[in-house]
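Presented below is the structure to which this report refers.
Only one protein chain is missing from this complex, and each of the others stays in its spot.
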Amino acid sequence: MQEFLQLVVTGLVIGSVYALVAMGFALIYKSTSIINFAQGEFVLVGAYVCLWFYSGLGLPIVLAFLLTLVFSVFMGVVLERLILRPMIGEPIISVIMITIALATVLKSFVTVIWGTQIMVFDPPLFSQEAIHFGTVRVSEVYLWTVGFAFLFLGVFAAFFKFTRVGISMRAVANNQTVAQSMGISVKKVFAISWSIGALVSAVGGVLVGNINGINIALAGFGLKVFPAVILGGLESIGGAIIGGLTIGVLENIMGSYLDVYLGGGVKEIAPFIVLIVILMVKPYGLFGIKEIERV
Amino acid sequence: KEIKVGGIYDITGPTSDVGKDYGTGAVAAEKYINGKGGIDGDTIKLIPNDYAYKIPEAVNLYKKYLSVDKVFVIQGWGTGDTNALKPLVNKDKVVFLSASYDGTLTDPKENPYNFFIGTDYSTSIRAAIKFAKDQGAKKFVFIYPDHPYGKNPIPAGMEYAKEVGLEIGPDQIVDLKAIDATSQLLAMKNFDPEFAWIGGTTASAAVIIKDAAKLGLRTKFVINCWGFDENLAKLAGEAAEGRAFGMVPVAPFGADVPGMKDVVASAGGQSYTVHYVKSWVSNLVMAEGLKRAKKAGKLDAPGLKAALETIKDFDTGGLTAPITFTPTDHRPNTTLTIYTVGKGGSMQKIQEVTMPRDPKQAGK
Amino acid sequence: MPLLSVNNIEVIYDDVILVLKGLSLTVEKGQIVAVLGANGAGKSTTLKAISGLLKTEEGEVTDGTIEFDGVRINGMDAERIVRLGVFQVMEGRRVFEDLTVRENLIAAAHTQKCSRGELDTRIDHVYSYFPRLKEREAGLAGYLSGGEQQMLVIGRGMMAKPKLMMLDEPSLGLSPLLVSEIFEIIVKLNRDLGTTILLVEQNARMALNIADHGYIMENGKIVLDDTTEKLKNNEDVKRFYLGMTDMGTKRSYRDVKHYKRRKRWLT
Amino acid sequence: MPCGLFFSSYRKDDAIFKTWWLRLWMAAMFVALLVYPLFSAEANSLTGMNVTNLFNLIFIYVIGAHGLNLLTGFTGQISLGHGAFMGVGAYTAGILAKMGWPFFVALPAAGVMAAAVGMLFGLPSLRLKGLYLAIATMAAQFILDYAMRNWTSLTGGSAGLTVHSATFFGIDLNTDESFYYLALFFAVLATLYLKNVTRSRTGRAFVAVRDRYLSAEVIGVNLFQYRIMSFGISSFMVGIAGGLWAYYITIISDEHFTMWLSVQYLAMVIVGGLGHVLGGIFGAIFFVVLPELLRIPAEALTDIYPNIFGIFASLREMVFGLIVILFLIFEPDGLAARWHTVRAYWKLWPFSY
Partner (left out) sequence: MSAVASPGRRAPEALKPEDVLLELDDIHLRFGGLNALSGVSFKVKKGHIQAIIGPNGAGKTCILNCICRFYNPYQGKIIFDGRDISHVATHRVAELGIARSFQNIELFRGMTVLDNIKLGHHVHMKSGFISGGLYLGKAQAEEIRVRTEIEERIIDLLEIEAIRKKVVGTLPYGFQKRVELARALAMRPKVLLLDEPMAGMNLEETEDMARFILDINQEWGVTVVLIEHDMGVVMDISDSVVVLDFGTKIAQGSPKEVSQNPHVIEAYLGSEAAAHSKLGL
């Protein structure tokens, strides 16, 4: 029982890391209907930039963190200007392909500037001591992740539901041409949503970077969160959080109890198996919007 | 005259965290060897290329080196590509020096043209088990990633552990990119071994060690060569102290051995990891082989192979234990140094172990 | 100075297909101007050229100028043109399917810097014209019936309160009762709010009834343009757009059949 | 008789290459491809690349890319599992070859096996669409990857599986040049098949399912059947590519058929041109040749500054990514689409408008 509890709690906190990155994903999808294959690279860049401000320039962490956020917004704007703007109105699949190429570019950019070796936040931001909740132990950095995940959830869910800008952003995702005809600036919406997406990922990057150092392998997160976003439903922010947490818990529990029978490594594919099963029952994930089928 | 050498490295791919230093070390070694007079007057010319750990790309490079650059010796990298090129290497007769110290490559009957310079993983795992046993361990567990580098030595380890009478718990798989190993360690906790083998790379080793500390396990870890380097202490912090033991075939960068002077000098003030040194030695050995082949007047792949097989107790200046290849055994040596992480994250040498060179174990 | 003047424009799709071949038209402030023409004449293309939406369909204005309120607007981004006060109600019921009816209306007021209260008033105003929309307020627009979507599209135009509203076949798919109401609304918008209207319609009778000026388009060019009074009396217009027989009565569609078929046999 | 005349004109209208000029060109190109191996040594030294090897890779990828194009370009279902389906084909061929089956039996079997697996993982297309389906196929990639790695008794696990090169009437096709004809044959076959199937009833139904599946259903297209069929044919083709790969490389392991390969296939068809028969060909050429071309400056620079060759390797990746981005910005519909507009332009020239 105690073991089970530990598994669930660890799953939840790891899941909150997935949730955070998944949310960046969902935010971009929700307002541009682009699947961003470079999300993992956003995580990577965010982590490196923060590390550079902090360890490289020796700035205090709060300042380094804020500057990282500023940088993310800047990056979102630049990407919009250079890459996304010319693609407005083009087939979505081409834009998705561009994000794949963008991932390559960002990754090699990082390796040119910071190399490929693992770097760590020095001195560490969070205590290495585990925090005890009864018999369950959790590292401090994960608690921060959980906090940020829910903070962003609250902010963005309200933003899209209630503000006019939020509604306009959803309109753009739905139909760019018509949105333009309403005077909605598709460019601005792209810039805003990619900035937000980059910002959220950067926060994820800083936190994950503090768990086990940073190197380009961190970009692998981009793929890991796919099951999470899909499970939650592509355009749902709350779904991304729930998807992330669910995947975290499931991989832990299935890994722990099934490894014995299947010879190990179940943890890595468990999320995908669960994903297929859930999708067969709920084809748009838990909270995704059903595509309108009408003639 | 120029002797061309193909180089297949991972500079931008998933193993680039260690691969880049390996590539850089090769270039430095080339310069060093040529500076020392090359191969009796001939220079070697390394053509290094990145394959980003994509196997088809490695095959591509290999074919280019053969058909365009006409090389007969190639410096390779990982287990995946070395394996993929094995049949081609045998068919085309090219000497292939890899950074994969996979034990299965050491049997010349199977793979006559494959060589490497570090103690093979199978010997490493045996030495680790022996060390654990010597420390009084009764129970032992294997932790490794689902990856050829992680999995290949496990059968050898299993067999040896049974031989020395250790009780083996269920294997645990921890991915190379894992950021958490709680579930695996909890599964292992029930068995509660005194020692466990980590067959992953540094990042995943650090995760395992940190989580073990977090969960309060008593288990100590013996780690294969790619999982124990200068970064481990940085990543795992205090958790590694007294808990992590590395099976190190090649001296860490800057270690206090005679051969290190040239290595450090070649780095021009930069600091590198042990992987730089590995590559350095690999090139040194290759150069020695080339020299002998040239002397014998057979500067081609079979000539180089034969020349390498005459190398006996080749002194690398303490960078590795002396190296010996024979026509029936391509294990370079069976000696490893065991390190641990000391206070403040320093790498501390504990002891050297030499395993018996059992001919039955060649290629296993 | 006219509010809108289109001078001799050429439009090309996909770099090869020339659709508008030197088209000119002007709209005076406060007028209702109707554009009639066969399918494929290029009416929608004209509107899209004005509103800047051509770009998203691989189209391009390659020659000529478009001026709105003295500002040259060809080449400008669509959203800036909207901000200047030009709003196009596109053909084909292009609603935001995944947004509710209400959200659709809110999105249409994007360029309007109005308070929440003002926004609600405008929405209620739209609902007062189209009560059916109020009933479906919280439903997703994608599930509305064809006519309901058409109402929504026009409602969106009303939300934006533009200086120039361009309507592309607003009566398409509406019931006869609603068709007359739509035209009534257009007249009201024009009279009460002073909105200038550029109207593309297939319902020539209604369009000519409410418009001040009319253009007839064929094959990417204006072939006829006059006040509606004169157009209504033009023989060709009467015959081809209003469906009058030589005797001045409306032909039955059944007779058309025999007439045409006979013609086909002859050729 | 007018009736007979009509008939013959429809048939003419139906030909793939409609003009003599075009036919002449195609014939010339084909002959050039046939005689190329005689000049392979010259080609190698001229270009500094192993051209025959590149040809072989292109042929193999063309087959797979055609397969994916059929699924994604024509039927509108994105697959991120084609790397793994290729692996299924490769392992099937490898295992059967080990059991002593001749390659001309083992190769089709590889296609059939891949088709079966592809159809199995295509089953979710019953309910899933668009990106949801894409991610479900990504699950296939990871699950199959896992199976290839862990089903050691069958696949040889991480040590890999050695395959003897193909023998054809006693000739061992173990050189690049001899393999060339084999690969060329299948690439041409796959291209013809794709062209034909897409202009016949089945292919039209695929496009209907892609464009408007609801109205496709109304005109009597069984959506489920065609979606699965598309998965089947598509994975059959990529399975053949896998089988060829196994015979070419002569050793296979799970590391050959990673997620990266799946993404690469997708990239090929998108950059090449979704829904165009030429798309797979252009895409395969692009993704095989461009990295090799970029290697030339990287190697040259490494020659001058060997100490920082790592940076050149990274730059090469970066430039590659940038070129792909630029291509897509300037030709979002893919190279094949550009090809068509260029041709249309010249056809009409000088009356291009």
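Residue numbering begins at 1 within each chain, and the chains themselves are lettered A, B, C and D in the order written.
FYI, a contact is a pair of C-beta atoms (placed from the backbone, for glycine too) under 8 Å apart; a residue touches a chain by one contact, two chains touch by 3 or more.
Here the structure is a predicted model, which means the values were calculated and not measured.
Interchain touches from the omitted chain, evaluated on the whole complex, reach A, C, D.
The missing chain, though absent from the display, is touched by one residue of C:Asn8, C:Thr121, C:Ser175 or C:Asn233; that residue is C:Ser175.
When the full complex is taken into account, the listed residue touching the unshown chain is C:Ser145, out of C:Asn8, C:Thr121 or C:Ser145. Only one of the listed residues, C:Lys55, C:Arg83, C:Arg132 or C:Lys221, touches the absent chain: C:Arg132. Of the options D:Thr162, D:Ser178 or D:Thr202, the residue whose C-beta touches the omitted chain is D:Thr202.
Considering the complete assembly, subunit D touches the hidden chain via residues 6-7, 10-11, 13-14, 193, 196-197, 199-205, 207-208, 210-212, 214-223, 229, 233, 275.
The set of subunit A residues touching the chain not shown comprises 295. Looking at subunit C, the residues touching the absent chain are 13-14, 17, 36-41, 91-93, 132, 139, 143-148, 150-151, 169, 172-181, 183-184, 187, 202, 204, 209-210, 240-243, 249-250, 252-258, 260-261.
Please note the rule applied: only the chains that are shown with their structure count from here on.
Centre-to-centre separation of subunit B and subunit D, using mean CA positions: 37 Å. Measuring from the averaged C-alpha position of subunit A to that of subunit C gives a distance of 44 Å. Of all residues in subunit A, those that touch two or more other chains are 107-108, 111, 115-116, 263-265, 268, 294. Looking at subunit B, one finds that residues 11-12, 20, 146 touch two or more other chains. Chains that are in contact with each other form these pairs: A-B, A-C, A-D, B-D, C-D. Residues of subunit B that touch subunit D in their complex: 9, 11-12, 20, 23-24, 27-28, 30-31, 46-50, 52, 54-57, 59-60, 63-64, 66-68, 79-80, 83-84, 86-88, 91, 104, 146-148, 151-152.
Partner subunit B is touched in their complex by these residues of subunit A: 3, 6-7, 10-11, 14, 17, 107-108, 111, 115-118, 120, 122, 124, 128, 130, 137, 139, 208, 211-213, 215-217, 220, 251-253, 255-256, 259-260, 263-268. On the subunit D side of its complex with subunit A, the touching residues are 78, 124, 127-132, 134-136, 138-139, 142-143, 146, 149-150, 214-215, 218, 259, 263, 266-267, 270-271, 274, 310-311, 314-315, 317-318, 320-322, 324-325, 328-329, 332-334.
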